[in-house]
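If you scroll down you'll find the structure; I have some questions about it.
Note that this complex is displayed minus one protein chain, with the remaining chains in position.
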């Protein structure tokens, strides 16, 4: 138990999710360090030790490019996400940051109003809490429970 | 980060949601100040700057009348809600209270046992933490992600 670490990582992930849910994608890369890593994979891949990723980015610049592409493709148009996250579990406090795991459920709301359970899984995060710009993700791995890969995964989770 | 503010607002909203989920609607108005405001709107209305509301109440007395009407209409009969809320994000600490935003997902469980994802959105709250009766909502705005207006919205969220 590290009450303050838990509270700060819960806050970081809540702001992260709120930014996506409010469609403020341009602010999404700012939650990462310059050389922050972002990856989406599945629990099945992790269990089998496979390094496969649906999305893999190794810098904030790559994340910015991704947002630009998403805006041009208008993929995001016509839908909203709503994340609800669990309490972070602190796995380790290391020189490179605090490792934490946080479960999530994401609902997707279409422009028509139709709402569906879209994705579930957990974040495997490495967080630098006291960087010059405050808390940032050194790494965020999104481990999806489902193997089903939706093409809409272009949108960040 | 205001760890104690976050904890107290999370507690207030958890008790608020628990009261609704346990069908103790008569206790629901007590979460508001005498002149507390309660409003349900949509993210689309907010984005367009429209002041439209599906529900708008400006006092605890109005909320009590609403509960009486609901009980007489038996709308609530035959279903339960289950809220799960995110971590509150503190937006401002002002003389009139603490402003916070909290994401939510609500499931609806019918008497038959059928369970569905019913509503998603966020609470935009203004909370007076240290009033004579403890923490109370000076204002709660429920911003729904979906534009689809269910007639069952008569029931508080």
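A few remarks follow.
Read from first to last, the chains carry the letters A and B; within each, the first residue is number 1.
Methods note: contacts are C-beta pairs under 8 Å (C-beta built on N, C-alpha and C of every residue); 3 or more make two chains touch, one makes a residue touch a chain.
Remember, it's a predicted structure, so these values are computed and weren't measured experimentally.
Between the chain not shown and the residues A:24, A:87 or A:112, the one that touches is A:87. Contact with the omitted chain, checked across A:43, A:62 or A:129, is made by A:43.
Only one residue from A:15, A:64 or A:101 touches the chain missing from this view: A:101. Mapped onto subunit A, the interface with the missing chain covers residues 1, 3, 6-7, 43, 84-89, 101, 103-105, 117-122, 145-148.
By the touch rule set out above, subunit B reaches the unshown chain at residues 3-4, 7-8, 10-11, 13-15, 17-18, 21, 80, 82-85, 105, 107, 109, 111-117.
FYI, only the chains that are shown with their structure count from here on.
The best fit of Cα atoms from subunit A onto subunit B calls for a rotation angle of 120°, in steps of 5. The distance from the centre of subunit A to the centre of subunit B, each centre being the mean of the chain's C-alpha atoms, comes to 27 Å.
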